[in-house]
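One structure follows; several queries about it will come next.
Note that this complex is displayed minus one protein chain, with the remaining chains in position.
Moving on to chain A:
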Amino acid sequence: MLYEQIAMNKRRTGYVMAGFGALVLAVGAALGDLFWGSWQSGCLGAAIVTVVYMAIMIGNSTNVVMSMNHAREIRDEQQAPQLWHLIEDMALVGQVPMPRVFIIDDASPNAFATGNNPEHSAVAVTTGLLERLNREELEGVIGHEVSHIRNYDIRLQTIALALSAAIGFLVNFASNWFWWGGGRRRDDDDDSAGNIIGIVVSIFLVLLAPLAASIAQMALSRNREYLADAASVELTRNPQGLISALEKIDDSQPMQAADPNSAALYISDPFKQKRKMADLFATHPPIADRIARLQKM
């Protein structure tokens, strides 16, 4: 069961990477076409930007993500014995190496995991989580995070984060270029209808790409939350702990220290946004829904 889910996750990571890669190249082509009249050079530029972003993220993803979320590392068991012991427990029973441990100074209870693979992973929790949750509840949350590590969700999220950042960078770059008069394109061309359609399509692509990127990222993340909840219970054998942890997390104020781009990493939406267009843009499934599934176990 779980193994099939893990295999499927790895496969999906491949699809997402391919899809994202195509999107990045399409954006690059559109920009190139708009500004330089050459889609090939746009593609090449986008590819270079993406490779640089990926290299930075994958080489150093944990530190980047942790500093974006104002997390400090705990290196000594005695600084947070209970947290340390629970992460040790879950790593033991989940059969992954001990992740690095981080704490975020924020009164809102929340947690996330990141890294490239189980050998290079990290778990971060907020001080609010440590203060409000009892041992059993904390165990459920840590089980959830270790499951993300075990299922290779962390790798997918890292890559998705790097690619959305690359798209964001390209789009930003393009709009700056546009405003500062770089957009003198094909002055000597006659503005045929085909050309105008090309421009419109390109602009649409540039405008919609970040949206498409975040929708894909979020849809993936939602399903993974259910999977990690179930996998957490498989590790702890105690659905009640995670249920009451989720209730406490739900019943709290939004986070201050969280980075908006990493919202999908957290166990529950750190900004507690109540969206109208709920499902498409939500990074997380409704907590009530998750609790209902846990209660059925």
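Convention: a contact is a pair of C-beta atoms (placed from the backbone, for glycine too) under 8 Å apart; a residue touches a chain by one contact, two chains touch by 3 or more; residues count from 1.
We take it that contacts and distances are computed from a predicted model.
The chain not displayed here is annotated in its UniProt record as "LemA family protein", chosen from "Amino acid/amide ABC transporter membrane protein 1 (HAAT family)", "LemA family protein", "Zinc-finger" or "Aspartyl/glutamyl-tRNA(Asn/Gln) amidotransferase subunit C".
From the options A:44, A:68 or A:93, the residue with contact to the chain not on display is A:93.
When you scan A:227, A:249, A:267 or A:291 for touch with the missing chain, the hit is A:227. Taking the whole complex into account, chain A touches the unshown chain at residues 1-2, 5, 81-82, 85, 88-89, 92-93, 95, 135, 222-223, 226-227, 230-231, 233-234, 237-239, 285, 293, 296-297.
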